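Every protein chain but one is kept in place in this view of the complex.
Presenting chain A:
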């Protein structure tokens, strides 16, 4: 239906109504006043009649028309009495439309609006939560000051409602009441405080919005809820996530110390200045020195990271800014990929994201450099997107990529969008000043552009050349003379003016040309634009001072022309110049200084980014986008020098167990969402596991691990029973999926049964915190495809399969039950503390606490004798490398064994030169007897060739080398038995290496074998359905080539060890290592 036709329909419908006839209006009859104003009045009369009739359908129709009026911004307020009568209607739609009307006009008709209040008050007591919620919603939206006390009462009541939905509504109502009557602030803060304690994900977002609106400065209200908010975050609806993340960013900046090294140093110096030499000072220094991230700080970073994967661009941006403002410098770059992804979104999203990237790229080129091509401009981009991309490309330019960028810029110069072409020329100018290597190239290029046919391009080039020459005028007289030659062809006034200015400024470098240019100008002076005339006068004056012999007459001629010019600016200027330069009796004093005034050396203009000063605003905010401080903008405070007491965040209130379990569980869930940490966590579990069995480990086996572990056990148990009884799906177990380290897990003692029942009970009773319970349900239902193989496997090999399951669970167990048993052992407050503490308490480099299994082999990197006191050890923590997936992560423990402080420990030259090392940040100071653990990433390119590099201190350099064992060049890979066999078949012949080994019978148990193999190589256990077959799978870290290890036990303690991989050298080395490990054991 065309719009025109539609209008006609409506017109006729209205006409019919006006005639007082009943029609059968369509829902499209949204009755707008298309006619004259006079009809408004009449029509409203009819609407009034319709509203007062007995027929619901008529009333509804009338209301629809009224909503139509409102939507067009027409005034329908005189219908208020007629409409408000229908507020108690039974018809839901009618009622809703009346609400719409009421909220819109109540402010204007306060007395009448009061008539409706009792209806809402009644509804507030309704047994149905939705009716209560909607009553509160409307009641609080009516902006009538008289009902403030009623609203206050309703909000307080709703804040303790049983339904989280009603509580959410009350959080919204808080802001409405606050905007209506700010005097209620104190009472409202009480309600906010109460709602902040709420455990429901529904409420969390809304109450934080209220907090931000009402009392953003009451940061103390957050302390107790900080951990809970972090833990709930993944499950809060997306809009709430944005608000919470922004609030927590602000919070964190007031509560934690800076994770940025420089700042730590700065603080230290401060302290030095304050205290004089005593023992305390040294202690203080050491504290600052080894920066330890507050566990809560880490918790926040970790729990927000998965949200980078959100489909909501605002959430991604919020996380990105959080990392930018809070994370240690080397961790910020994880947000890059997600930000670049947002560039595929709508134009408006691109605009805001590009603005933020522009600001970020000024400070951190490295973050976005790998994605440079994503910022290439397309001809279909809109102009402001193009300019922003150009800005970013310019920011990213460095010696290495400048040629690529300049080549790209060349195409932009040819763009049909002239504004953009001009911006490109400016960008070239900026590159030229920033990177001195290309200054000449750029200048030459720009000079070539001077012969371009497009005037704006030429003009912009001249302007940019002018700026460039100003920065280094000495070498470029040829360019100036070239420009003088082009002068006749250039018509754009700005460009002409710029050339004239250049001539005047550097007239002594082109002594022959400048007077000639002035001669030409004298001829055309009268027809030039004003700006050109001004510069002509300027040039004449400068030449008069430097070369008065040749130009005296010319100057006088021009000054005379200027004297009678139509433009008063030019007349003024002429008069001024004349007084200044032409000697006369009166102005002799000024005259003396004329030369110094006119030919003073001028500071070169600084070509810098327009986004230079944007970083004063928090990223992602409206203020940042507009580069002005908007109302309601909350400044991000500087890091405190000394962290406020972290214990304020401890929650000492003993909560009912069921309340706490899920929210803690959330933390675990989100943690396991994060790959890095999930590994970490598994390792910890394993560690505590092994420490319980062979006690070889110094792991921080906190209650958390043991808690989660017992739950895994219970999972395992239930899995066993379920599979035994032959049910394949819809059981309480999840898809098994394996990761290597679990191989060392011991069979669980049977006492876990009690834990299991505990967890069941607690999780099922946690009705109110619905989401986490649901999670466990969700996870428990679907067994994935691989399940089948395991089910098959189980009946045959009881022990083996059972163990597998326990291994497999780990990655995918349901979070709530996993933590559920905890509260039965510990008080929640203790738990939450431990939870924080157990994580990353070492260095800023995301130190992972415990090695995966058994005693970790540590190697000597530098002996303290050779290192003049500095000693270094390293080990392979077997985590995926943080910096680059192709790197092997290495942890180096640096110890200062000397009696003086070592300074500036860093990595120096390396060989081979192509070696990729991600170095640790320079350690500014290492006190005597202190040690620090740092992590590095080394790309060994799948070879055992040693990585040689120099470990430098301020004074010395020591050559060290790290030689990886072949097994450390692998990372575990998970696959099903079927996949394993399939892959193995692909890697036969050349790719297969095998050997027969002899093993003592004592060592043929699967635990021992697993332990031995895993101690040699960082591989994952693959399931096997046969008792005498052990399979391990891994990939090389650098190239990702599959490495399959299988061990077939035969009679008389011999075994066949087979390795399938295309990396044959690695295979043979690995075979050697494994052989040795297995036979020895």
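Here is the rule we use: a contact is a pair of C-beta atoms (placed from the backbone, for glycine too) under 8 Å apart; a residue touches a chain by one contact, two chains touch by 3 or more; residues count from 1.
Assume contacts and distances are computed from a predicted model.
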The chain not rendered here carries, per UniProt and among "histidine--tRNA ligase", "Vacuolar ATPase assembly protein VMA22", "Dynein light chain" or "AP-3 complex subunit mu-2", the name "AP-3 complex subunit mu-2"
Listed residues A:164, A:295 or A:504, member touching the removed chain: A:164
Which residue among A:60, A:82 or A:159 touches the omitted chain? A:60
From A:118, A:160, A:363 or A:379, the answer for touching the chain not displayed is A:379
From the listed residues A:531, A:622, A:641 or A:1056, report the one that touches the chain absent from this view. A:622
Looking beyond the chains shown, say which of A:107, A:157, A:331 or A:1048 touches the absent one. A:107
